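Apart from one protein chain that is not included, each protein chain of the complex appears where it belongs.
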Amino acid sequence: MIDPKDTECKNLVLSIKLMAKHLDGMADTFEIAEIKKMLNYILKAENIFVMGAGRSGLVGKAFAMRLMHLGFSVYVVGETTTPAVKKEDVVIGISGSGETRSIVDLGKIAKEIGSTLIAVTSNKDSTIVDISDNVVLIPGRIKDNGGGYLERHMRGDYRNLTPLGTSFEISSLVFFDAMIAELISIMGVSEDDLKSRHTTLE
Amino acid sequence: MIDPKDTECKNLVLSIKLMAKHLDGMADTFEIAEIKKMLNYILKAENIFVMGAGRSGLVGKAFAMRLMHLGFSVYVVGETTTPAVKKEDVVIGISGSGETRSIVDLGKIAKEIGSTLIAVTSNKDSTIVDISDNVVLIPGRIKDNGGGYLERHMRGDYRNLTPLGTSFEISSLVFFDAMIAELISIMGVSEDDLKSRHTTLE
Amino acid sequence: MIDPKDTECKNLVLSIKLMAKHLDGMADTFEIAEIKKMLNYILKAENIFVMGAGRSGLVGKAFAMRLMHLGFSVYVVGETTTPAVKKEDVVIGISGSGETRSIVDLGKIAKEIGSTLIAVTSNKDSTIVDISDNVVLIPGRIKDNGGGYLERHMRGDYRNLTPLGTSFEISSLVFFDAMIAELISIMGVSEDDLKSRHTTLE
Partner (left out) sequence: MIDPKDTECKNLVLSIKLMAKHLDGMADTFEIAEIKKMLNYILKAENIFVMGAGRSGLVGKAFAMRLMHLGFSVYVVGETTTPAVKKEDVVIGISGSGETRSIVDLGKIAKEIGSTLIAVTSNKDSTIVDISDNVVLIPGRIKDNGGGYLERHMRGDYRNLTPLGTSFEISSLVFFDAMIAELISIMGVSEDDLKSRHTTLE
């Protein structure tokens, strides 16, 4: 254990710089046809359901909150007043590995019901991709099977700079917030419209 | 309303590029003495409590989860089994404006108990800063009183690219994950140590 | 510490018998005019918001879930996609003492907005009662200032049989579920209607 007084916080600075570069590169990697398809599904959905486990679930909640601010009928899977999914609904599943058991299981149920399933994942060879109608690939690190900026540019220690799903989680949050920016433009609304739907009881 | 087929997703790409630049700049703005103080408080805390409202609360949960992976005794304010705060504990309050009512109220209670209060905020002239023992300033946009990269480089429409607290929320998530990278280095642990504490029931 | 092998579980049996008697007595204490008023507010609400702290919050969530099963537009204060409260909405605040700070504060905000506030509490001389449009009194034990069946019939040790807010929390859950039974009858729906709205993703 190092005394925190003796650190110069190089790892802190380095991990932020790396994430910045990773995100800058990510903006150029998207398959725009898939993004347009996702925008279209969201705009036409009767209801939107968002799901993810662990930190991916938190990212999903952050997206769901902004969709609510935009006026969409949106629910987080697992919250108290989330109703039954129907055929006309869109379900967005977030999983870096694309293999998170609960998310894959719920994705299958969504498909059995006949609803639209959108996967946001880092792993194009995954079960969630196989069963989804629409896939957005996020260049985050996958647990055993890397890809993306960090892997190509770092030598070994990147694991400790963005441990576990960190890179995917930050990248997917930034992607979802960029989707919000795009939706604001498409829908012709402004920040004030969002503000008017922001919770007054917090 | 534009048909999503006719968009080229320029706002999506632009908002990601802007966030990447904002984060790259952020890494150079930290007051390292305050960061070291925060690292020291975390390492010596009996228990750590994290609190935030709305999307800042989600960012706090993402940080709390990683602190748990590192082996800290950490709780999210408002969750089921979160116990009473005591003098020996550290409370981390997250609020872009530094004026979120519930967070400021809880911060005051934490100070009355005698525990250590750490503020993570964009607003150095705020109530949360006034009552905190340790302050980390995040260069995010504040609602009525801007600052940071986006404001200096955009002309008006940045509001729609990173609406409401978006810039603060992403920036503080990246900052907290960078603190985890620094703690991993200070504590001499590895990604495998984190993995061993990752929930097995998800 | 007694060895659990040596207990006959008398306190377990006694506390259940006491709660059963308490509930049986409770059914006769309601002011039916206030209940009808509450039914009317719920049936006419644009949206219903439910709030409570700690275990009272859990009771509120259980009620909100059943209101969703009945087809109401209902939200839990503090959950991800809960929108802004408006004048046409009804806010239900649950607090045994009627003085829980966060609930009283949010109740005041709800009244400033012009929405209808309903209090479910054990304490008729409380702040939440003062500011509410409609009050349902639950004969549970209040922390320092008792009432209800248990107090009248036990001699001292009742505190340990239903510690803290236990009596209020169970009683209010049973009351809310009885409201659901009444709504089912008034609305002419059946259990199958509820089942059709029950989440499919769990």
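Just so it is clear, A, B and C label the chains in written order, and each chain counts residues from 1 on its own.
Keep in mind that, in the parts below, a contact is a pair of C-beta atoms (placed from the backbone, for glycine too) under 8 Å apart; a residue touches a chain by one contact, two chains touch by 3 or more.
Since the model is a prediction, treat every value here as computed from it, not as a measurement.
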Mind listing the chain A residues that contact the chain we can't see here? 78, 101-102, 105
Residues from chain C at the interface with the omitted partner, ascending: 1-2, 4-5, 7-9, 11-17, 19-21, 23-24, 26-28, 30, 32, 35-36, 39-40, 43, 53-55, 58-59, 61-62, 65-66, 69, 100-102, 159-164, 166, 169-170, 173-175, 177-182, 184-188, 190-191, 194-195, 198-199, 202
Residue positions on chain B contacting the omitted chain are 49, 51, 61, 64-65, 67-68, 74-85, 91, 106, 109-110, 113, 196-202
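Definition applied: only the chains that are shown with their structure count from here on.
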Which one of the chains is farthest from chain B, going by Cα centres? C
Residue-number overlap at the chain A/chain B interface, same or different (half cut): same
Chain B-chain C separation of Cα centroids, rounded to whole Å: 34
Between the Cα centroids of chain A and chain B the separation in whole angstrom comes to 18
Mind pulling the residue numbers of chain A that touch at least two other chains? 61, 65, 198-199, 202
